[in-house]
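Of the protein chains in this complex, one is absent; all others appear in place.
This part shows chain A:
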Amino acid sequence: MDLLSAMASGFLVALQPENILAALVGALVGTATGVLPGLGVLGAMAILMPITLHLAPVTGIIMLAGIYYGAMYGGSTTAILLKIPGESGSIVTTIDGYEFARKGRAGAALMICAVGSFIAGTVSILGLSLFLPFLSDAALSFSSPEFCALAVLGALTLIRITGGDPVMGMMMLLVGMGLATIGVDAVGGSTRFTFGTESLALGFDLVPVALGLYGMSELLQVLQTRKGFPKAESVRLRDMVPTRAEWSRAWPAIVRGSGIGFFIGLLPGPGSLTSTFASYGIEKGLAREHKREFGKGAVEGFAGPEAANNAVATSALVPVISLGIPFTPNVALLLGALIVQGIQPGPLLLSQRPDIVWGLLASMYIGNIALLVLNLPLVGLWVRLLRVPQYILVGSIFVVSIIGVYTMRSSMWDLVVLFSCGFAGFFLRRMGFDMAPLVLGLVLGPIFEKSLRETLFLSGGDLSIFVTRPISAVLVGLCVVALALPTVFAWVKRRGGWSKTVPAP
């Protein structure tokens, strides 16, 4: 099937009325949840994911992708209006986006971000459509040792890039992987670590754990302070049109940001933060006459990073769809949703379920258009959402989360897990423990175990198989680099090595 006919078949799936509705509802509900400060993309996805699991697989995944996009868009809205990043990828936007808004140009900033996100999303989806068949073919040469090494590489890069203490991150990753082994052994079918209880035999499902650690712990934060959600100034529709000068400065940054985001998203590791900082750095480096505006409301300072953030969101799906391995917690949730829907992502997904893959890609495009067409006129609504009394919002989000989790397996155990993870996440985050590695460990754990056991069967217990197969050897090499390089850099820096070779900024 050539690319055009594949895309056409994808649009046939995505343009089914129920799928268009799913994309639109997902984008809108995702934005509404993403706008609420604190919940973030992961919290929004975790809260709404249980609902999508009751829809048909394609429709459910399309809605979840819409939620993903919508929540990201909502995150940038609060970054601009309130200087509160909805997620890590919006941190850079708070610098110049908020300052730009303070000049009375909040509407124009939102419009530039929305158009930039649309362009970046389009570029990234086109790139994804071109790359995916190629990568899926390449992934067919992957076997258990490669998947095992890739799972380790994904985990290591997340821990190294997120900026927290890597040893603490490693411990949390192992906690997540350990939780994943509790219950039924996915390979052999026997039960483990259950202490004879039926509850533990059910294991720790991704949704209650992620929802507890992110969504519920954020709600506890809101409740314990009673500060409520901050208030934003209203944005009028007529103030949303940027001037010609603002456009002419924004579009080159958007194009550059789209390219940077797309390519960084293809690499293992959480690309969102990396790509936005890379885009910001490049824009600042390229700026000539407006250099002094950076940090005080430069258009390029938020147009480029927002585009990069949106592009990375799409291209980060490549490893999930082609290899079945996620490198970020957000994408891990998408992977979890696919698995719950009975779809196994990986090299065979494109050939076995092209309707899912191409339908998802086409629906992303529709979701992008929906964000542009619906969300900009609705920006006033999003601002008003922040004015809904806290007593209505907090209780409602709690109950939707509880019911959503309960309906997945009709299990009280999942509610116990949800509340326990909520409180554990609340306190551990205050102590500086990062929850992202735990969530990723919960998803990567079964992939790692299955591929490791298959590898050991394949090699008769000989671990040298990891370095005797070319692709696996490269991945193991990258693992070593991911593990050692930051330490080596830190060591060289401590010894003053950089000061001799690199001039101070």
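Just so it is clear, a contact is a pair of C-beta atoms (placed from the backbone, for glycine too) under 8 Å apart; a residue touches a chain by one contact, two chains touch by 3 or more; residues count from 1.
The definition used in the following text is that contacts and distances are computed from a predicted model.
Peer 1: Assuming one chain is omitted from the figure, identify its UniProt name from "Monovalent cation/H(+) antiporter subunit G", "Ferredoxin", "Glycogen debranching enzyme / Pullulanase" or "Tripartite tricarboxylate transporter TctB family protein".
Peer 2: "Tripartite tricarboxylate transporter TctB family protein"
Peer 1: Among the options A:Thr197, A:Ser396 or A:Thr468, which residue touches the chain absent from this view?
Peer 2: A:Ser396
Peer 1: Taking the full complex into account, what residues of chain A touch the chain not shown?
Peer 2: The missing chain touches chain A at positions 51, 54, 165, 167-168, 170-171, 174-175, 177-178, 181, 185, 187-188, 190, 192-193, 220-221, 223-226, 228, 389-392, 394-396, 398-400, 402-403, 406-407, 410, 412, 415-416, 419, 422-423, 426-433, 445, 448-449, 452-453, 456-457, 459-462.
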